[in-house]
Structure formats: C-alpha cells, structure tokens
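Every protein chain but one is kept in place in this view of the complex.
For clarity, chains are labelled A, B and C in written order, and residue numbers in each chain start from 1.
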C-alpha cells in the first residue's frame, strides 16, 4: 500500500478542481509508492471551503493560509490562488519545509520569481509549477521525437493561444471568476495566462529564447471593476504577439489573444525542422500532426497520429487504443511524475527554477512591447 | 452529505476499470443525493480481486459471485464479466433484490435477454445496461437536435465501427483479455461487441429497425485457443454488415469489422434529414458535425461543433469551453443519470427492456447473414 | 506539329462542356502526336448547337446525329446524350468506322451494352467510356500503390456517392437538365448515375465483384413530368445500397443517394488491406489519405497526401507542388491517355468491354433489390 502524502490546497477555483481531481485519481492509473491524501483545503470563505472539501473529500478546511502552511500534518502545499499571492505563500511554505506545487505563471514577474526560486532551493523542498501541457501525451511524444533527432536542425517554432471569451465589453474585470482581467491580481493579461503556456512548452521543446520583440493591445479600454463597482481603465493586455530568435538559431513567432472569435482555447504550436515537422492543437489534444520528409515521396503527407496507443507516452495507463483522454489527465500525469520524482529523489519539471525562465521571457516581451524595440532575454 | 449506495462489482477487466472510475468520480462533478460506495469486488482469482480492490479502494473482495449477490450490505450489482455469464448473474441478483448495472451486450441472444427482462421487472429492481455512448455529450446533443425537429424527416442513417486489432492471424482466441474472440464466451464477434453499440445509438436516435439484411465474414478461419492450447475453428464473425429499413421509413446501413487497417476504434454515424444532417466520430468524440440547409446559402457548410460549452449536455459539470473530456466521462455521466433516476424513481435508459431491442436486431442480422435473406425484426 | 483528329460531338450539356474543354486544352499540357480538332457539334436545336459551337470553337453544327456520324471528315464521335440513346448512336458510329468516346454509363443495361461491345469490336474502332474518376491523380496514385502491393491482401472495399439535390419534391422529372430523373431516358436513378462511377473505380482497383445484395428506395413517389406536364409516378431509384463480395475475398459495401443533406457530390471510397489502407473523397479530389501499418508504431497515422507533386500521376504536366487542379482536369487526362493509345495502338481503359462489367454489376444490384435476394454477377 502506497505511503500517504498529505496535501494542503489553497484556493478552490477552476485549478483547485483540476488539481484535486488529479490527486484523487492518480493512484487508480499509476503504480506509485506515494498516494496523495486530501488533508485540508483553505479559502477565505469557510462556507466555500467546506463545500469544496465535501465534494472532493478533504478532511478539513482552513480559512487562513498561514495556518495551513504551519500545520505539521501537511506535507505539500498546492497554490491555486491568483498570481499576486503566489510568492508570499510559496516563500512561507518553503520556510515551513513543505513541498510546493504552484499554479502557473510562477509569479507576477521575474524578480518575484527569483525570490521564490531562492526560497525553495534554500529550503531544499520539492517544487513544481503546473505547466500541465507538457504532460499532454501528444506533446510528450513530440518531445521524444525531437530528442530522438527526428526533426534535425530547427528553422521555425510558432505558437498561438487564441480565445474569444472577453470580446463582450460588458464583461466586468476583477472578482472571483474574473481576476484574470484585473491587472492587480493577474500581473498581465494574456501574456501570463496564455502565452506563458506557449513559452513553457517552447523552451522545453526547443531551448532558450535569445531575443524577443513584442506588441500588445488592449481592445476594451475600460470595464466595470467587480470589486470597486466603478468603471476603470483596463490594465491588462488583451492580445500579445512577439517575434524572436531561439539560441539554436530558429525563429520564433508567438501570439495570444482573447479576441479571436470562434476559438475557445486554441493553443497550437508547430515546429519545422530540416527533416520533419510537428503540429499540435489543444482542441484535439489527443492528436499529433507529423510530417516526415524521409517518407517515400509519392506518399508523403501530414500524418494525423491518434495518440492513444499503449506505447505512446502515458497512454498505457489508461484505456485501449482509439479511446481518448481529456484535459484533466494532464494534471494526473503531472502528479504521477511528481510523486515518482519524490520516490526517486529527482525533481519533476518544470520546477521553480525552470519556470522562472518562462517568466523572464514574459517580462522581456512586455518590456519590448512597451518600449517598441528588441530585447535580449536574460539567461541563467 | 449524499446517501451511500453500496456497489458490488463482478469482474475486474477493462470495463471493471471504467465503471470503478465512474463510481469514484461521479460525486466530484455531479450534485446527487446518492454516492456509490465501492463495497466489494468479485473475481475467481483472489489475488487479482485483491489487487483491483487495492487500486480502486474496494473495501472487500469475493471469489464467488453468488456470495456477493447474497450479501445484505450490497445495494447494486455491476456485471462486468464475459457475455455468457450475464443472464445467470443478473437473474440471481434480481431475485436477491439488487439493483443491476449490466455491461453490454445484455445477453448472448434475445431469448436469454427476455428472461433477464422478466427477472428484473418481476423483482422491480432498478436496472441499466452500459451502452455508454448515449452519454457522449456530442451524441446527447444530437438526440436533443433530433427531438427538437431540426433534421425533419429522416432519409438515411448509417453507422460503422471499425477496428484493426485482430488482423494478425497469430493472435489467439479465448483467455482473459481475449474472450471477445471466443464464440463460447462472447456469443458473436463484432456483432455483439461493436455493432451492438451502433444499434443501441441508432434505436435511441432514430427509432426501431423494421427489417434487416446482413452479411458476415470470418477472415481468419482458425486460431490457437488460449484455454485449450489447440488450433481451433474460429466461431465469431470478424466483420458484419447489414442494410435495413427503420420503421420511420429511413434506410439503414451498418458495418463493423476488426480488419480495417488504420482504425483503432472508429465508431461513426451519420444521419441525413430533410433539413439538416449530423455526423459523429468516436476518434474525436468531443466534436459534432452539423449541416443545416436553412443557413444562408452562400455560407452553408458542415459545422464542426466543439462540444465543450456549459450549455451543451453534461459539459457544465466539467471544465471550461475548449477543454475536452475523455472516453471515461461517458461512464461518469451514465452513473450520474442512474443515481438521479434512483432518487427520482425513474429508470435510466437503456434499461434491460430497452437493451433487449438491440439484442433482437443483432439476432435478426446474424440469422439473415446465415440464411442469406431479409429478416423482420421482432418488435415489442 | 501534332496531327489533327476530327471530333464530332453529340450533345451540348454538362458533359459536352467538360469534354470540349478537354479537347481544347489537352495539347497545352501534354505532348502528343495527335491534336483534337473541334469539327462539329450536333444537337436537335440548331440555335443551341450554334451557341455551343461559338463558345467552344466548333467549326460546324449538325442537327441530325446520323448525318454527323456519316460525315467523312469526322474521325471520332463523342456521345454526350441521355443514356437511352447511347446504343443506337454508338452502333451506327461503329458501323461508320468512327472512333467512339461514350459518356457513362455505357448503356441502359448489360444486354444493350453487349451489343455495343460487339459493334465496336467487329468494327475494330478505338472506343472508351468516360469514367473520368480513374484519372483523378489521387486515384491513379491509389491504383499504383495497390499494384505495388503496398496494401497486401484486401479485406474491405467501401464506397459511397452522396448528393442532396433532389430532396425538394417540387423538382420536376424529365426535360433538358432533368433527364436524370426520368427513368425512360436514364434507365435508372442513382445506380447508373452515381453508383456506376463507384463500381467502375472499384473493379479497376480491386477486381471483379462476385455477388451482390441490393436495396433501393424512391423517397418521392410522384413528380411533375416536365415533358408531359403531368404528375407521374417516379420510376428511378433515389437511393441504392448494396453489400457484396469481390472475387479476391474482400467485402463490398456501396451506397449512393440524392437525399444526403449537406453533400453536394461526396464520392468517397476506402480500401482496407492487410498492411495499409487508402481513402479518397471527391470533395477534396487532390488529396489521398493513406495509412501504413509498417510505419514506426509511435508515429503511425493517416497521411493526408496533397497530390500535386511532379512525381505523382499527371501532376508533372500542370503547375508546381501545392497548387491543385480541378474536376475538369480528369477529362483532359482521359483524352491524353486516349490519344496516346491511338498513337501507340493500344486501347485506353475503360473501353466498352471493360465498362460492360460495371453494367453487369448495376443490373445485378437492381435485380437483387427487386427480388430481395443475393445475385451472382455474370463474369466474362
């Protein structure tokens, strides 16, 4: 029987739900030495915390995250709160010697992220950031193909994350479900929310970005603020685009927006290499598009790979070929890899230090957009 | 807090896993008065039962299903064993007054199914058959569109279920994971396994089939039998096709095979109506294809509907728009509907009586294929 | 400079246009010893013949096809008239020693077709039937892949031809553009019109059909007849489906209808072999879908082949990779192959004898549907 690892969850929103589901199910599908125990969930509202605890089976609730962090029976703190609280909580949790799983983006900016890295490294606690898309089986397969050299020299990496949920100018900013529109809580708009995902995947698959040149836009300039009740200037970026160069010589082209009518959550990327190219799309996350120029010329074509076979990443743990898994499985995989890391004494990626690299790119892109010029991305 | 409903599971294979996952997760996503409690799992091998119980959190194991059926603390029997055992177990469970969830197909044939219907109706126990595809959100949406009259008079209904996993003639028949190739255990080949799914969906969406004309083929005539160790004649159908007519005047065309190279589990159907048509495909189960002739002519086209919005069936209980769910969610939905049926005193469909209609079609198709002639499908 | 080959065209409708375009353009794209000269076009209406001749550059017009057939300066008769006139014209043209290109289907039935075959063989005149889809580059490529053995043993061949243009019950039958709805002129409905295309391709790619079992339906039972002005019983089949077995042991499943809302001209076929499968679709005729099980397992997938490269059939004669050709190119290819056959003294396929095989399948399917039983297809 697997050893318990006691989880203290802070936050109960969309990500609290996704993470709780992962903890609840990971041992059903993966053979691990540890099993997460849902020990306590923390929210400012005791009622909401209680309702969430009942639904997911948390044994207890807290209303003060500091108290949760100090509890002796908690092994791991999961941070699912708005971005502007990550640093304070993470640093306190590190000091308390807890393992930390922090929702992305790591922090409001790279400076803050640097402090978080220092805190967890000083405390020598296991830490990870929830860039869950690395564990989409199709993306993990892409990584494997690249590492196997199937693509050869890389020429282009392009990614986009397109949504359309904030086109309505009547949508307020701020408040429970809408903190992502409040620059005070989120730090940035699509850059930290969507582009950060694209960047994390890109750095993992294609190495560091050397230089970037960004452009941002805020289409709706004022919105009613849900917390103050007043119409206020919108501080976030509604759209953010950047060009750039990777250190391996390939060109970068990235775009994110919440004003692309018809796209709910269209995260796509494409990598063009000397021998082969890869394409992926969140709207059909269980597929990978692959083109190999080394195929016989008359039958060359983009292959639509249905990533559901047992020899493809993670899929041997689920159903049978042809049966797709959902978005939530990516979190299950991430917990599985984290727990395996704990048992083997190896970090699961991206840890805070790795996620800080994404933060630096975001900072450089936003600064570039503000100043209208190319920026170098600070490297490790 | 929801009331416990104690589950006794018989079988621990692929479907045991899918059903257990549904019981374990249904209350995380749906608000219900009842919650399934994983009370006991039964398998002939105590070791295998124990391993399965540990993984899924069953409180106890049994090695004799009759004993499980008689336990006072069990409310519901879930039958996940090979087809040739469904009738005996279900009839015993009904006599013991248990609710019954039976894996599909209901039975080896319609005569056996008729006895099962009589047993559950006499015992007045809640009963349901696991034709899970009805609860794919896209298919439930299709049902809603048809019931709303969006398609108008129906002309054509075609369905196919294509796989390729038995092309290798070295694959043995019989034994644990391969009982679906053993006619003694399965009753038929693709007809009961794959075509039954297509028929269940069709009867639900388009009403009864009146007449059928079938053709079957067994491409690999002999295989080594895993239980006897001998090379024996293969008794199952590797492929089964039929034409037919629905009672509403529309034409039917159905095909299933395990010899369609390149298709892992390609269950598709298409319905052509006077005003609109619908298409669906298990390989991208979160999408529905819809064509509406009433759209303005110059912008008419097949719409690829990403069924992940909160106002589409079941999806308000999961994530946010654009994020797809997996195959396993269909079982969660079915348990949710069953439990809601229990709390409201209404049966969840398909119950045994409803599933018997599919059995009659299968019987007629197989008889038609044997005799080379059209057959009427017996109606209620 | 290429030698002239004088064409006499009978009919000026949709197919007269497609064939004239082929004659007008074939020497622009293909290097040939012969060049078609548009000598005369024949129609009952002198005005319509004249207008057509002006548009396409025919040197003269005729209003009596017998006169055209007898003209000494005509080398080749092209028959683009309704089906019920093919035999009489073709037999007369053969007796006059003309080469004959006949629009498909060859004839009203196999008996009539047999007479046509005898006439051209006795006269030893070059002859061909316009089953143009064989010259879609993607389909010619499919033939090449099959002949190369890439698919291995074939298990399944399925085809469908779906349209939706006759759903409106107010559409009349008979008359110029609508003779395809008049059983007297067309012989049958979708069987001779659409299914014949599917059968021709299938026999070419997969060999003879041994047995068939068909079903037909006429959804709209009465329509106003454009020629008589009266509402009359509809004699054609609106939909025709059949199952069958090829002589190579593979299973056949064919469907055609004009009642599939949303499909304009969706001719598709799929072939499943032991090692590989092929799929094609008229709505994107420049693509071939190909799945090869011998690809490395983790990157197996259906390849979408954009058949526009110079080493793919016919495409070296057109533009550059990535630029697709249209429907009309298939007729250009067929004329090119015919003219090359003339210069090399070899028949271009399908000739009348080859097209008669398709006619026999159509007859057997229709008889099977009438009698409700399996029929053997007469072989050569």
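Throughout what follows, contacts are C-beta pairs under 8 Å (C-beta built on N, C-alpha and C of every residue); 3 or more make two chains touch, one makes a residue touch a chain.
Given the structure is predicted, the values throughout are model-derived calculations rather than measurements.
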Missing chain: touched chains present in the view: A, B, C
Which of C:306, C:333 or C:360 contacts the chain that the document leaves out: C:306
Residue among B:121, B:232, B:281 or B:309 that touches the chain left out of view: B:309
Subunit A residues that touch the omitted chain in the full complex: 155-156, 158, 162, 164, 167, 213, 215, 217, 219, 239, 241-243, 245, 251, 253, 255, 257, 259-263, 272-277, 291, 293, 302, 372-374
On subunit C, residues whose C-beta touches the chain left out of the figure: 1, 14, 18, 20-21, 24-25, 27-28, 54-56, 163, 165, 263-266, 282-287, 306, 308-309, 318-329
Positions on subunit B contacted by the hidden chain, ascending: 141, 144-145, 288, 290, 292, 295, 297-306, 309, 311-312
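Rule of thumb we're sticking to: only the chains that are shown with their structure count from here on.
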Distance-to-centre winner among chains (Cα means, whole assembly as reference): B
Centroid-based (C-alpha) most distant chain relative to subunit B: C
Equivalent interface positions on subunit A and subunit B, same or different at half: same
Rounded Å distance, subunit A centre to subunit C centre (Cα mean): 55
Distance from subunit C to subunit B - Cα centre to Cα centre, in angstrom: 42
Intercentroid distance (Cα basis), subunit B paired with subunit A, Å: 36
Junction residues of subunit B, two or more chains touched: 263
